[in-house]
Structure formats: structure tokens, C-alpha cells
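A protein chain is absent from this complex, but the other protein chains hold their places.
The chains carry the letters A and B, assigned in the order they are written, with residues numbered from 1 in each.
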Amino acid sequence: MTFTVRPDADAKLRGQVAFATDRGVPGMLWGALVPAPVARGRIRSLDLGPARAIDGVIAIGPADLARLLPGVTGAVERPVFPTDRIQYHSQPLAAVAAPTRQLARRAARAVRVDVEPLPPLEEIEGFDPVHPGPDRPDVIAHVLARHGDLDAAFGSADFVLSETYRTAGVCQVALEPHACIAEIQGDVWHVTTSTQTPFGAREDLASMLGLPEERIVVEGTWVGGGFGGKGAPLVEPYALLLARASGRPVRLALSYREEFQLGRTSLPSVVRIESAVKGGRIAGRRVHWRLDAGASLPGRDFTTGYAIGFILGPYRIPAIEMEGYAFRTNKPPLGPHRAPMAPQCVFAEESHMDHLAARLGVDPVAFRRAHVWKEGDRTHLGQKVGPFGLDRCLERAGALAATWSQDAAPHTGVAVGVGFWSTATGAGGEVRLVLSPTELKIIEGEREIGSGSVIRGIVAVAETVLGISRDRVRVDYHDTRSAPFDSGVFGSRTLAALGQAVQKAALALRDELGKRLSVPAGSVQLAEENGELVAVSGRRRAKIRSLLTATELALGGLTGEGRHYGVSGEIDTARVVEGTFYPYTDFTGAAHVAMVQVDPETGAVRVMRYAAFQDAGKVVDLPTAQGSIEGGVAMGLGTALTEETTWAEDGRMSNAGLLDYRIPTLGEIPPIEVHFEEGFLGAGPFGAKGLGEPPIIPVPATVGNAIFAASGVAMTELPMTPERVARALKLL
Amino acid sequence: MPAFSFVQPSTTDEALAALRQGEPGETVIVAGGTDALFELESRRIPPQRVISLRHLPWRTLSWAGESLRIGSTLPLRTLESDPDLRRRIPGLWQAVRAVGSVALRHRATLGGNLGRSSPASDLVPILLALDGEVDIVGIQGERSLPVDQFVRASRTTALGPGELIRSIAIPEARPSAFLWQRVRPANDISQVGVAVAYSPTRKEWRIAVGGVVPRPVLLPQAERLLSGPSPDAAELRAAAQEASMRVPFSTDRRASEAYRRQLVAILLQRAVRAAGSRPSPSGAP
Partner (left out) sequence: MTASPARLTVNAAPVDLTPVPVDERLLDTVRWRLGLPGTKEGCRTGECGACTVLIDGRSVLSCLALTHEFAGAAVTTVEGLEGDPAGARVRAAFEAEGALQCGYCTPGFVVALTSLLKERGTEASAEELLEDLGGNLCRCTGYAAIVRAVRRIHGEMP
């Protein structure tokens, strides 16, 4: 395998890659949103007059929707603008467009909004979901599953450890704000946008605007970071409606403040975890989880049922109960943030593991290994565990931790934490490969968001199957009009799922070449000769040009199609009491090691060294894989130590900016060792497992455990800021 | 938006002439621009005029024996790059390095920071500990004020409507240190900043603390508990306790009052030790 430079590196280093924020078209108007002035309240009146009075300004509100969308037949699930009830602070109530940015801002400020404010619903602690008061938040999701004899486990335990953990909301913070350009082209509503999921965005827009999907075209641009935040449409519906109202192209980009205020992020949660221990083993475990779901719609929250699947840990426990509640509050709706809520759930569960081991006086790594799932075990919901390299990762992490512990200075601690994840290989995708005499084109509908999974990952798959040099492979992105369907970038699926489609398409091409050469398909590889591609099988060599028909040549080459629609495992539904739980597809483990130093007088924590052992199945492209792990660990360090959304009493996010919402800077990131464990094969091409989300999951717990090792204090709240550590140290 | 008029004086006289025109509330003064631009964006009522100080001949730095005079519009990055600053006044060097990022410090200025007078300023405490003097020019003439009398509260100083900060004088180079605590070490606002300096001529310490509402303060009572350039542990503890009791801390979203008290006690002891152990310090804390 060759490790050439990223094909997009040069253009990105020269600033030559056009992101959605960089796009401009002649005659374009600038859009701006009119924010709700309260987090909860009723709209008494909305007067767009003062904005419309400004020369050149277009303004639209809820009253204009019927005029702009004459084809809308049924009521849409979530209206673009609220007509009555304000659900969260800065919720868009109307939108404006003007010839300049300044004018658009001025027009947005000119709109007169009269509201009757109500106290925001924020509190999720202490709320009794069974007997909610008249003015309490709705439960939008409730899940409950049970297995084994929990009463017996707790009744006969040597001891029970019961702990409560609190986690903060965290934001994706892609450096590129959401931005798009919308244009109505005849019957077609066209939007050029920064999206992880062009087809998903088309579907959502169709439902939001009440239009058939074929009248909407989503054209993805290069994405300046996603992390889950660029999935569901955010700016697109407003821009499209403004374009419709004005008859002009409209650019709408969020300010960075709006990024925070409107972003679909993760929100605070509380985890109560109790374990019954007998004879040094976990006999029973019960977890109760409360998640702040913001203004999410009832029945539409996927996070609760998914993330809770990781909350009991990848361990053999005879009796379990897990229950999760998601509450509607007056914060923005929940959204997927890199492994949605898993780092938070795992923070509770993996910190709890170290505290149990300490109570027992045993080595925490050995304690984990005595319980950890291996292939063939059953999960808490009865699913059979597939190839799973976590025990091996733990073994290696434990050995490294022992080495690091030897040179631990005073107030320094070394610890291990684990996490696991399941790649969304169940979500489907298709590609079309076109082999011309000189290159292989991968025609697909998913944009590179940065990880390299598209621009390097799926290219490496084609390279591996066909033996073609990767500089002869070109990724050819198409918009939703002409691209083969793909589910998009989420759930660590790009390489693992879209990569399978590429693998199948490449195999189809190879088969066809084998037929035409009259050789066994598996023996055909591509090579280069005088600038042309040749098919080689043993001594047989033939120019691709010579193997194509005249029609194929005219159409650009030989086409191979690949479709991947995955199947996933099954859970034992008898264990589910209420709600929707999801089976795992792949079993992807990770064990991390952190060395931290805790200032015993100020509580400041410095991460000195870090290592990640990743169960990768098969590494298809090493630089891409390594970059994912390093980036995920750094993001996890932010969740662990500094990142937290804070909310004022009036429901407004009080740290909506990059100064006060603190993502890690270069100086806080320690050297990160990355180790891959191969051989426990996943469902992806050649056995690859998705690596986008797994590396963030164990980080907060691993850092918390290292603080525990360094100082003896158990941290139970994220982020572990200097002040929180100082309080735990009883310095205050 | 009715765009403001933009004035760029290149001499002190031109600057004062510009100040004479218009009402004070209608004017925004831009030094390094790092704060003023933010204000321009967030202001509900746009200003009538912006006066940029960039072209004034005040981007100067001059040592005279033990004293240092810093032009108010000198970029902080130029100040920190002075070959002698780190060695001779390490606390000032540390404080300057604590401000924003390099790209910010290429524009940000000492005058701008003083004029903004943020309670969380990293520069005001060290200027207090160094007995800095603010040199002011104005329509009514020139005057000079100790920094202690100059800063009053956030965005509030002794500067009159027709006045500008021309330079800041540091009377003598002193063994000194500035230590801070933040949630995130870089690109953050300090929860507490502690500046200390020992005056070899007056044979006394100066201790100042930032992160205090309404403004950073000097702590004369704590200073008096320290004898000589290398106070012992008992003296340090006493001074730390005095400081943590004396300072009017408050709770805000960056830190609680209790945590600030703890921090000031710890950072004060560390800063005095760092400054005292280092007559010709290398700088880094």
C-alpha cells in the first residue's frame, strides 16, 4: 500500500478549496435570521414592516409560508417558523435578505417581535417523570430494558456501589459555520451547501417544505468539519424560502454565535449507576439516565435509545437494568455530536469501574478483563458478540500503563479507560465506478468532510482490489440529481459502508475484465504503461482501451456498480420493556491510557501523555486512521476538561463563542500514541471497522481515572475544570 | 448603516484636534483594534466617528537606566520581543505573553488594554505592581497618573473626554512575576492573575491581583507582611492569607468567589517565590 500525500492537501494549503462560506454568485442577496428574544414564550405579534421598509430588503415570516409554498399539501412536522410557541432562545422567527451583509443584519434587527415570556423549562434533575407537575417538561423518550434476577444480585451482594454522574452539553465546533446558497431554478429548488448528508438533507427539506424530493437538489461543497453538526438542514430551508420570495440567489451563513445558539448539539445528562458486587465480580448493574433533549420532537430522538446501549459497559453482567428518559426543555433540539452521548455515558460507566476496582483493591485492568465481552458472548440485550478486539486492546493498554506508572512523578497518575462503538454499516450506499483507458473514476454522492475517508479511504479500497495506483483514481462527487444514493457521513460509516459499495463495484469491474481477457477474475490487476491503464493477469497484458467497446469508450469507460445495504444483528426483544433499543452492527473496542498531573493546590490538570489502542479490524489507510484517532482523542480531551455549554436563567446560552466555549488549543494536547489492533474483523471492506467516533468515547473516563490515580479523588462531573477538581480535592 | 467618518491622525496635535470635534459618545477610539472592533459590531447605535491611533508616532519603547517608557500604541508583540524586557522585568514579559494570541498581540497595545480597563486584564496587575504611571495628553494639557488612580472599573478610567494615553512609564526594572489561572491555558480569560514585584530601591514588595470586580487591586497589607527579597514560608503564608481575605472577589461564570480566594493565596506564594529566587530570571513560570 502506498502512502502518498493527501490529494486535497495542496489546494487546502493554498486556500484554493471553496467551502460553502466562500461561494458567491452574481446578484446574490445576503440572508439573516430573526432570533427569538426569549427561550420560552408566546408570540403576540411579529411585524416585518420595519424591515421591509428598508430599500432592497426581503422579509419572510410564518404568514408568508402558504404564499411561498403553494404546493404544500399536508401539515409539515416541524414548521420552518413557529407561529405561536417559542421553544428555545434565538429560534428563528423570521428571515430577511438584503443586498449586503450589513443591510441584512440591520433588517433583522428592525423586525418587531412582541412576545409573552414564560419561565424556561431547564431542570432535569429532581423531576419525577411518573408524576410530572402541570408545568414540567415533557418526556419525549423513555426506554427501559431488563435481564436477569436483579433483586437477587443486589440482595445477596457483598457490597453495592452507587454513584451519580453529571455531564455537560458539548458542541461540535466545526471551524466552518453552517452556510449555503439557495437558488430557485424553474421548478427546482437548488441549494449548494456544506452537508454531511446530501440525500438526507434532501429528504428533510422535502418534508420541511412540503415539496417532492425530485424538486429539490442538494449540491454538497467541501465540508469544513462536521462532527455530526452538518447532518440535518439548519440554514437551507430559510435560504430556499428567501430565494423563492426574492427571486434571487440567497446566501445564508450563520454567525459563530448562531452556530452555538442554533446548533444541534449534545445536552446535559445525569447518570445514576449502581453495581452489586459478589466474590469480586459484578453480579448486577442498574443504570438510570436522564437526558436533556432540548426542543427535540417527541418520538424523534434517536440518541436516547442508541447511546444507552453503551451505558452498562462491554462486560458480562448476569443481571441488568437500564432506563433512560429524555426531557424536553427550552434549549435547542439535540443533535448528533461525534458518538452522540457515548463519551458521557461511558464516562460514568468507566469511572465507576475504576472506583469498583479500588473498593475491591484489585487492578482495574485485570478487573475489566475478568468481565469483558469476547466473541460469542451475549450482550445485555442478548445479541451475540461478533469479532471484538477489546480484551487484546486492554491487555496492551494495561502493559503500557504499568510502564508509564514506573516513572510517574508526584501528583501524577496513570490510568486506563475503555469504550466501544458500533459502526453504522446498516445505512446503505451505492457507487458507480467508471474505468476509462487512463483513470478510474469513483462516482459518488458523499462529500469529503476532512477525515480523508472519501478522498483517501474509499480510494484505497479501489486500489487494493484492482491494484491500480491511487493517483489514477479520481473521486467524482455528484449532487443529488445524478449521484448514486448514499446515506452520507455519520456513524463512522464512510469507509465501512460506502467502502463496501466501492469494493463490490471494483470486484464487478475485475470480474468483467477477467471475462474479457478470458482469465480467472481474481487474477486481474491494473497497471500503467505509457500513461495508459493496462489489465494484467499473469503474462497476459491488455490495454484497457483495447478491452472496451466503442460504445463504452464513447460513454467514458467501463462501468461497475456497487451497492451496500447492510444488515445488523438482532436483540432479544423479551428483554426490552419499553422504547426502542438498537442492535450493534460491528463491535469496535478501544482502550486508552492517560498520564495526568494534578496541581494539588489549584486543581489544574495537565495531560502529560496519552495512548490509544484501537480495535480497527483492518487498517485500510494508515494516515487516515491515525488522523481520526488523534483528532478524536483531542476532541475527547475537550469534553473531559474544558468544554461545556452554559445557560443563563433566562434560557440563553451564556457562552456562545470560542473564547468562553473552550475547545482545546495546541498547547493542551499531549503527545498521542496510536496503536491499532488488527485481526478482529468488522463488516467493512477487508474487515475494516469505522474509526470516526470510537476514539472520542473513552477519553473523559480515562482522564477522570488518571485524576483518581493521581489524587485519590473520584471525579463525577464533566468537564473536569480546575475548579471542579479543586472542589473534589476539598480545597474550597 | 450610516457609515462613520474615519480619522487617522499622524501627530499628537492632529489627534487632539480630532478629539475636539463631536460629542464623546459619538466617537470610538481604535488603538490596536482588538477590542474596539468588537464594540463597533455589538453597538446598537453606530458611532459617528472612529479615530485610529495607528499612525501616531507613539509606537515607541525606550529604556533610560532602570526605567522604561512604553508608547501607548506599541504593539504588545513588539514589547515582548524587546531583548531586555524578559530579563529585566520578567513579570511584565509574562503578562504580555498571557494576552491573546500572537496575531492579536501584533496589534493589541498597552494603551488599549489600559483604556479598556477590564477587571480581568492580565496587564493592569503587573502595571500596578511596577508602580506604572500613565502619561496623558489632552486638549487641556498633559498630566500623569499612577495606574492605581487611572483604572476604575470595566470601561471606566480617569481618562477625560478630550484625552488620550500617550505612554506608560515603568520607574524601575524589578524582579517580578505574573502568574494566572485559567480553565483553558491558552486563549482564555484569567480567573485570577497575581502580579508581584520587588523594588530594590524601596526595599518593598508590590502585590496586585486581577480577576477582581470592579478592577484589579494592589494589596498593601499583604505587601507589608513580606520582609526582604526572599521572604520565608511563614511570611508567605501570612501574606497569602491576608490577600485571600482582603480581595473583594465575586462569583461569575469563570470562577466562584471561593475558588478565586484559593487561587490568589496559592498563586501569590508561587509568584513571590518565582520573583524572589530570580534576580535575573529567565522568564517562564
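Basically, a contact is a pair of C-beta atoms (placed from the backbone, for glycine too) under 8 Å apart; a residue touches a chain by one contact, two chains touch by 3 or more.
Model, not experiment: these values are computed from the prediction.
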Problem - Residue of A:L29, A:V80, A:A174 or A:L356 in touch with the missing chain, whole complex considered - result: A:A174
Problem - Residue of B:V30, B:A222, B:A239 or B:V272 touching the missing chain in the full complex - result: B:V30
Completion exercise
Out of A:G452, A:G617, A:G651 or A:P719, the sole contact with the unshown chain comes from A:G452
Exercise for the section: May I ask which residue of B:H55, B:R69, B:R87 or B:R273 touches the chain that does not appear here? Expected result: B:H55
Practice task
Could you tell which one of A:L205, A:I311 or A:M635 touches the chain left off the display?
Solution key: A:M635
Practice task
Go through chain A and note every residue touching the omitted chain.
Solution key: 5-6, 8-19, 21-22, 24, 101-102, 172-177, 222-227, 253, 255-256, 449-452, 623, 627, 630-635, 657-659, 663-667, 669, 671-672
Handout entry: On chain B, residues whose C-beta touches the chain left out of the figure
Key = 1, 3-10, 14, 17-18, 30, 33-34, 37-38, 40-41, 46, 50, 52, 54-55, 77, 81, 100-104, 106-107, 186-187
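Assume only the chains that are shown with their structure count from here on.
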Exercise for the section: Return the distance between the CA-based centres of chain A and chain B, expressed in whole Å. Expected result: 43
Practice task
State the interface residues of chain A toward chain B in the complex, per the touch definition above.
Solution key: 102-103, 106, 601-602, 604, 642, 646, 654-655, 658-660, 662, 664-668, 721-723, 726-727, 731-732
Problem - Residues of chain B defined as touching chain A within the complex - result: 1, 181, 183-189, 191, 253, 255-256, 258-259, 262-263, 266-267
